[in-house]
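Let me begin by handing over the structure; questions about it come next.
Yeah, one chain of the complex is gone here, protein chain that is, but the others are all in their spots.
Each chain gets a letter, A and B, in the order it is written, and its residues are counted from 1.
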């Protein structure tokens, strides 16, 4: 594998899931593979799970992780071409990406969207600049429009927990006080479209996601109808896509309750706002698999790093 | 050992001191013990000694340390139960602690008190939430009311430097411009109460510490009387406990001078404000053992991590 910026970089999705589950049982089997190799983790935004699980994955493979909070530790980075850099940014991405490539064998990047400039976000300015100007493989630790380490994790978790061959999986929008990105929802949709599941999306009208990503996946505006007989309910807030980045409603009717969940397993990428997105009773019950889901982040990242390391040789 | 949140977690205190001194002479004797194990160091507050010495201790045991400044690097954490999280905190401690436990074999936490809400501080909200919701052992890197890595270090240092079987040890309050926590004083008192020393506490009236911690230890309001014939003078500022978190006076009469110190050794946990807490002449003399004391932080932490690692097996 030459990079991991999107779910589609995984060529054989079901095989990848099985290999990741194998790594989960044998996390140190390839602990020599990454010896004397360095993973640079560049954070333009906050991170807990991604920060720790990606480092853990690198350590399991014998790699040396080096973490950098770009904003606080280094220089303001310019992404526009041809600009006269006489204002606040001190270093152009052309140099930054090429330079980091001198010290790191793989570069992982987190860079959230603006949620105000749709065209800029959809161009994936930060991530695609790293892909373009770095001379080493790039791993997406959540970009403007995709969070493929999370999406792959979610597929692994559903595979692990499913009781029927083709479970029913529902992606249900949830209320939130802040405008959140579409990345997690997008990559979850990609992952589900790559698996043999009965998949539906439900959200209030106005919250329709990018139609190119939705494709043929059914969207139902009635949450109750969508949740019926679900095996997995994946809950996530996102801001409007058409009325870009706007919070159209914070309707608590969409909060997931134990009653709505029924016999389904509850999933969320975390962090989750309790009693806004989902009530305590769900998270504190055995129906919630969010912690196991977070645990699988390590093995999703480890699979990705392993495939990239194998191709470096 | 299943956790280290308080001096009382050390069952055989004098044996532990001897084992820590053995580690000091043989820091790499157990360098395979922590192999492929990860120590997560979570800082809610500033740290120099604790940050570096705990990492060094982990490295001596072959562990991989991962450092996270919670406030800057991750998400605002909610500690209250049952709250509707529609304001500033983005992640509940129930998830945060459980999730970090997926990536780290041991979690070390630093979280200072509010010094405005006595009940909250005494409940040790942050530390005890980690103990409750993490699934791995917790190490206290200074909490609202205790700094047991420091207290253990202090006991090691006194044992190393004592010239008589039962030295006289004085904990002397010192002036300071800011309101400081009680944690260092509390754990030092615990440590001294666990050793065979002649121990007295001295401070201005109004600065009495928690009577449950003081117990039968004599408190003398006259500094000169208390310091008489001392072998070790441990100096530390703290804010008032009864008039909680208040600075009642900044009386420089309480500053430690060479004259007051006499033949005693001077100790302080550091950082120390020169010519406020203690005059230059003391710190710059051979009577000061603060740097050796700081050095012992490594071996106190290493002993603790070693005991916890042994119990993980």
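FYI, a residue touches a chain if its C-beta (ideal position, glycine included) is under 8 Å from a C-beta of that chain, and two chains touch if they have at least 3 such contacts.
Keep in mind that what you see is a predicted model, and the values were worked out from it rather than measured.
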Checklist entry - Which residue, A:68, A:177, A:247 or A:281, contacts the hidden chain when the whole complex is considered? => result A:68
Next on the checklist: From the list A:104, A:270 or A:294, pick the residue that touches the absent chain.
Outcome noted: A:104
Next on the checklist: Going by the contact rule already stated, which one of A:78, A:142, A:231 or A:279 would touch the omitted chain in the full complex?
Outcome noted: A:78
Item to check | Sole residue of A:96, A:240 or A:277 that reaches the chain not shown, by the stated touch rule | outcome: A:96
Checklist outcome for this item: The one residue from B:48, B:84 or B:248 touching the chain left out of view is B:48
Checklist entry - At which residues does chain B meet the chain that is not included here? => result 28, 31, 43, 46-49, 51-53, 55-56, 59-60, 69, 72, 177, 250, 270-276, 280, 283-284, 290-291, 294-295, 297-298
Item to check | Contact set of chain A toward the excluded chain (per top definition) | outcome: 36, 38, 40, 64, 66, 68, 72-75, 78, 82-87, 90-92, 94-96, 98-100, 102-104
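Assume only the chains that are shown with their structure count from here on.
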Item to check | Rigid-body rotation angle, chain B and chain A, from Cα fit (steps of 5°) | outcome: 120
Checklist outcome for this item: Per the C-alpha means, the centres of chain A and chain B lie apart by a whole-Å value of 39
